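The other protein chains are all here in position, but one chain of the complex has been omitted.
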Amino acid sequence: MLPIVFEWHWDIGHFVFMGLFYAALTVIGLGLVVAFRSTMKDLNSGKDPHDLGHH
Amino acid sequence: MDDSKFWPQGVKRCKPGMFIAWLLLPLALGGWATLSAFLCLYKGLNQTNMNDYFAFGVWIVVDLAIIALGAGAFFTGYLTYVLRRHELKNIINAAVIIGFICYSGAILMLGIDIGQPARGWFGFWHANVHSMLTEVMFCITTYAIVLIVEFVPLILENRQISKVPDLAIFAHHLHRIMIVFAATGTFLSFFHQGSLGGMFGVLYARPFAFRTGYMIWPWTFFLFILSAIASGPSFTTLIVMWTEKMSGRQLTSHSVKMLMGKISGFLLIFYMVLKTADTAYWANVTLPNMGLTMGDLYKQGPYGEWLLWVELGLCGWLPAIMLMFQKVRETYGLLALAMILNCSGAVFNRFVFTIQSLAIPVLPFENFASYLPSWQEWGISAGVIAYGLLLFSLAYRYLPVFPQEAELNK
Amino acid sequence: MSANKGEHRFGMVIDLDKCTGCGACSVACMSENNIGTLLDETDKIRSITWLRVYQIDNGKAFPDTQIAFIPRPCQHCEGSHGHHTPCVSVCPATATDYDETTGIVSQIPTRCIGCRYCVGACPYHARYFNWFDVPWPKGAERGLSPFVSPRMRGVVEKCTFCYHRYQRAKNKAFLEGGSVGEKDYQTACTEACPSGAITFGDLNNPKHKVHELAKNPLAFRLLERLGTNTKVYYVSQRDWVQRKLDNYLAGEKLPVKAAS
Partner (left out) sequence: MNWDRRAFVKFAVGAVVGLHASPLIPKLMDDSAIWTQNWSWVPNPEDGGLAFANTVNPATGTGVRVRLIKGRMMGERIIRVEGNPEHPLSQGGVVPADASAVQLLYNDEVRVAAPLVRDKKTGMYREITWQQALDMVGGKLAELAKAGKAHTVVALGDEADSIHGQILSRFMAAYGSPNLAFAPRADDTLALAAWALTGQTDVGFDLMNASYVVSFGTPLLEGFGAPVAVRKAFVEWKKSKGALVQVEPRVSVTASQAGTFLACKPGTEALVALGMAAVMAEQGLADESATSAYGYAEFKAALAKDYNPKKVAELSGVPADKIVAVAKAFAKSPKAVAVCGPGPGGDPGRLADFMAVMALNGLKGNLGKPGGVAARKPLGLKALGEPANVDKPRLDGGKKGMKPANALALAQAALAGQPYKAGMVLVAGGNPAYAGPQAGVMSEFLSSAPFVVAITPLLDETAALADLVLPGTTFLEGWTDCRSSYGSPVSSYGLARPLVKPYAQAKTVGDALLALAAKLGGAVAGALPFASVEEALKAQTAPLGDLAELAKKSYFVQDKPAYGPFAFKTPSGKLEFHSQNLAALTGKNSDGAALPHWEKPAALAHGDGHALAMAAVPSLRSATGFQPLTPHMLKVLDGNTLRHKDELVVEINPKTAAEMHLAEDSMIVVTSAVGSVDARVHLYAGAAPGMVFMPTGLGHGAVSDAYTLGKGGNFYRVAEAAADSLSGLPTWGLTRVTVTKRG
């Protein structure tokens, strides 16, 4: 899974597979970070959750 | 004991006593599953009736089946958030919960199914990227994370939890960027539904399962995706319908169900055309190249041609055609029937690919062996269903799953 | 058959007309590879026999019945492009691998997670899952070989062409200078066979007996039509035996007569 594990091959299969995998993880991670940061920002600016227009 | 302050805004739920009485069923099944799991982990997989000929058993069938049926989550999510079919917002929560149940249930089951659960993570650590199963493991795990992310805001919307401002705001922001998660989930799901099919299609030394294909993907790769997205929405709708019957309350408008039926129907027609073509090609080209006829593969024990007729005819073409008719979709009972047939077809398909593939001897001098699951295997399988019942019951009782419910039951 | 990039392609030629089904190969394999015995060995679909000897018959009534035996080790499939071995290509944890230099399909039980996908992928039933902890009788550990680790339950194992013997032979050749000769690396089953029905060696090496034997027009491979491209060849003069080695459509298989 990581380049330090000896099955790691620097070939096209690994690039595509691991590339997509880490891309997906990054997107999910970044999404969470964004949601988290926005939450912190809103909290610091003292916004009331009920003002956010609940669906 | 009054738990009504935890109920979603504006709806009624059954008395706590009745609810607890209902929960006794999943809890009892859960007890059976716990005992089975303990035996399988402590004593090993000799507690099952699997063997070297039936390397996969009922667990893998249940796994594949619930993952296929749980596809409602990603496909409905895709339609709702990415294609912006807003009417589906009325059922997306249910789809996400069912998806979460199916995927987490499947992962739990796999943890018992492998002979060395403590090494489960080797699949990641020493990943063999050429294996379809590796793709499945990576995608299912990653998609399970997505499902958690999708499920969390719903939990945070519980009437009491949402009173905590931090959590409410966090839920709001998660909702705001849900399209990102939905898109990632669609991508991941697409691949692992396909890889699950690919798992069987690549078995080129197993004539029953093997399929030719496109590039590295055997046709089963695409067929499994299609059958999953054709049956997933049906399954979600069926669960909603069942919940309606159980609670005696209408939860979504019938038009939402009809839409889900229509989506299922069109996808199923598409799937059936391709599946029929695939079967014909397999029977007339792939198999003869291996020195076999289709008849050779449908003559062992109970695995006769009836399986093919049930899967493709009764549970394939019939519901596909039924769902094409507006009249059928309008009638609650017929819609449910068509959806049940549709879902059974997907389960049948997973069953034959898992079990019949292994049951048919390939060596000309090999004997046919039979397999019936042990009570421990049934126990674990029942446990997954119990887990689903428990989680969905709790979610329905305490979370605002159905936006239309309050309106429809005024 | 694709050419192997590696230097060796170890393989076997088994003369079915010499095999008398005595089971010596199978037992020699068990003692070489520390294979245990389960309390109920009647359950053949859970019992571990790396090299299983199948009995087949010609399906005729008495007295025209004939029987023959098919010893079945792991066939060490090479597959087609890029060593697409049925089992190696499906293992999620790289617990089984195709060794490019020897053509041997290896198995690392300590890395196996026990998913059994490879067991399902193999049409030869050459792969075995440890459904049980081996109930070694008290004192039996004194008879176990230190060259092959006994396996724990929950992992898959199979014939490795006695790979540990190859390693020993290589080490010996390295220390003494020179290379591994045909006699230096032989599997336990080959040595044990009282009829000399099994020949083992490097299919790529013209000096090895298997090189010629595999070219015999009467040499067939098990389920050759599936494209597994195995390295175990079976020789038989008997038409009905040849027929049992693969699947054929009605009227498809024509008898192959001996070259000589």
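So that you can tell them apart, the chains are marked A, B and C in the order they are listed, and the count of residues begins at 1 in each.
Operating definition for what follows: a contact is a pair of C-beta atoms (placed from the backbone, for glycine too) under 8 Å apart; a residue touches a chain by one contact, two chains touch by 3 or more.
A quick note: this is a predicted structure, and the numbers were derived from the prediction, not measured.
**Student:** Given the contact definition stated above, which residue among B:T48, B:N93 or B:Q116 touches the chain not shown here?
**Tutor:** Candidates B:T48, B:N93 or B:Q116; residue touching the omitted chain: B:Q116.
**Student:** For the chain that got dropped from the picture, name the residues of chain C it touches.
**Tutor:** That gives, for chain C, the contact residues 17-18, 20-24, 26-28, 30-32, 34-35, 37-44, 47, 49, 53, 55, 57, 59-63, 65-69, 110, 133-146, 149-153, 188, 191-196.
**Student:** Using the touch rule from the top, list residues of chain B that touch the missing partner.
**Tutor:** 116, 118-119, 121-122, 125, 367
The definition used in the following text is that only the chains that are shown with their structure count from here on.
**Student:** Between B-C and A-B, name the chain pair that shares the greater number of C-beta pairs in contact.
**Tutor:** When A-B is set beside B-C, the one with more contacts is B-C.
**Student:** Using mean CA coordinates as chain centres, what's the gap between chain B and chain C in Å?
**Tutor:** A distance of 39 Å separates the two centres.
**Student:** Please output the residue numbers of chain C that touch at least 2 other chains, ranges allowed.
**Tutor:** In chain C, the residues touching two or more other chains are 94.
**Student:** For chain A, give me the residues that contact two or more of the other chains.
**Tutor:** In chain A, 7 touch at least two other chains.
**Student:** Please output the residues of chain B touching chain C within their complex, sorted ascending.
**Tutor:** For chain B paired with chain C, touching residues are 44-46, 50-56, 113-116, 119-120, 122-123, 125-128, 130-134, 137, 199, 202-207, 288-293, 296, 357-358, 362-366, 369.
**Student:** Within their complex, state which residues of chain C touch chain B.
**Tutor:** Interface residues on chain C, with respect to chain B: 43, 45-46, 54, 56, 70, 77, 84, 86, 89-95, 111-117, 119-125, 127-133, 152-156, 222-223, 225-228, 243-249, 252.
**Student:** Where on chain B is chain A touching in the complex?
**Tutor:** Residue positions touching the partner: 124-130, 134-135, 138, 142, 145-146, 149, 162, 165-166, 168-170, 172-177, 180-181, 184, 187-188.
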